[in-house]
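One protein chain is absent from this view; the other protein chains keep their places.
The first chain written gets the first letter, and so on, giving A, B and C; residue counts start at 1 in each chain.
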C-alpha cells in the first residue's frame, strides 16, 4: 500500500508504470482498476483558470493510509496506490490517482471505487478555484 | 473511440498516456477510469506457463467498436479506448485494457465496467492455456 | 458459396478451420451445421455467427454469407 501527497505535477501513467514494476507479486495480479481525476477548465458554469489544493499535512496521510487499509480488509486485494496533488494546479493537471491490483476484476473495481469515494468524503483537502473574475472555495464534491 | 487488437506485447500505461495526449478535448474530462487485465501464472489450481489468445478477425473489431458505441449511448462519456492482446502471451503480459474519459467519475466507472463486462461476454476471443503438463481451453470466464 | 469457419476447441474438434459449401438454396444456420457436421447434433454451448454477428440456429443463410461456429468466448 503506497500513498503520496505531491506538491508538483505528476504523470498518473508513469506513477502506475513505476508502481507496477516494483510490485513483487509478479504473476499474481490479474486485474488492475484505476481512477484518475483531472482538473477541468470549467465547473458549475464558470471557467476555471487555476486552482489551489489546500490540505492538512499529517491528517491527510493518516486518512489516505487508513482508507487503503480499510479497502484491503474489505476485499482480497494485492496492492493499492493513492497519489494526490497539492498546491497550485492548472486545467489538465492530474489531481488524484487511485489504483488497486487484485487477482480478479470484481474486487479491483470495488476497492478502487471505495478509495476514491472515501478519499473525497474524508481526506482533508479543500479546493480553491481561481475564476476569470475572482475566486471561490468549492463547497462540495460532485456525488459519486 | 479507439479499439485495437494487438498481436505483440503492449504497455497499458504507455497506451493510456498516448491516447490521453491525443485527446483534443483538453480541459473537458475530469475523470478517467481504466481496467487492465494481466495474465496470472496460475488459474483454477494449475500453474500456467503461457497462453494463446485466439480471436475471430473482423467480428472482433466489430464487437469491440459496438461495445464502445453502446457505452457512449448509455453514459455521457467523452472518449473510450479498448486494446486487446492476441497471440502468444506469458505471465505478467497485459491481456486487455479498457478506459473511459468523462466529465465525472460516476459515468467513467460505470462505462469502464460496461466495456470489460460486455467484452468478456461478447467479443470473440478464446484462451488456450499451456500448463506444466499439457494444455487446455479455458471454458468460461470468472464472473464479474 | 457459403464460407463456414470454426474457432478454438471447435476448430480442433472439426480438424479444420474452414469449409466452403454450395449455396444453391437458402438454409438455416442449423441446416448449415448439420451439413458440415454430417448430422452430428448441435454441441451444448456452441455459438454461431453470420457475417460477424451472433445468430441463432433458425437464422437464414444466403449465398456469399460467412457462417462461424465456436465455443463460449473467454476474452478479456
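Here is the rule we go by: a residue touches a chain if its C-beta (ideal position, glycine included) is under 8 Å from a C-beta of that chain, and two chains touch if they have at least 3 such contacts.
All of these numbers come straight from a predicted model, not from anything done at the bench.
**Student:** Mind giving the shown chains that are in contact with the missing chain?
**Tutor:** A
**Student:** Specify the residue from the set A:7, A:25 or A:141 that touches the hidden chain.
**Tutor:** A:141
**Student:** Taking the entire complex into account, which one of A:3, A:96 or A:112 touches the absent chain?
**Tutor:** A:96
**Student:** If the hidden chain were put back, which residues of subunit A would touch it?
**Tutor:** 37, 53-56, 58-59, 62, 84, 95-96, 116, 119-128, 137-141
Just so we're on the same page, only the chains that are shown with their structure count from here on.
**Student:** So which chains count as neighbours of both subunit B and subunit C?
**Tutor:** Where subunit B and subunit C might share a partner, there is none at all.
**Student:** Per the centroid of Cα atoms for each chain, what is the distance between subunit B and subunit C, given in Å?
**Tutor:** Subunit B and subunit C have C-alpha centres separated by 26 Å.
**Student:** Please tell me the distance, in whole Å, between the geometric centres of subunit A and subunit C computed from their C-alpha atoms.
**Tutor:** 48
**Student:** Where the centres are mean C-alpha positions, what is the separation of subunit A from subunit B, in Å?
**Tutor:** Roughly 23 Å separates the two chain centres.
**Student:** Among the residues of subunit B, which are close enough to touch at least two other chains?
**Tutor:** 37, 116
**Student:** Multi-chain contacts only, two chains or more: what residues does subunit C have there?
**Tutor:** Residues: none.
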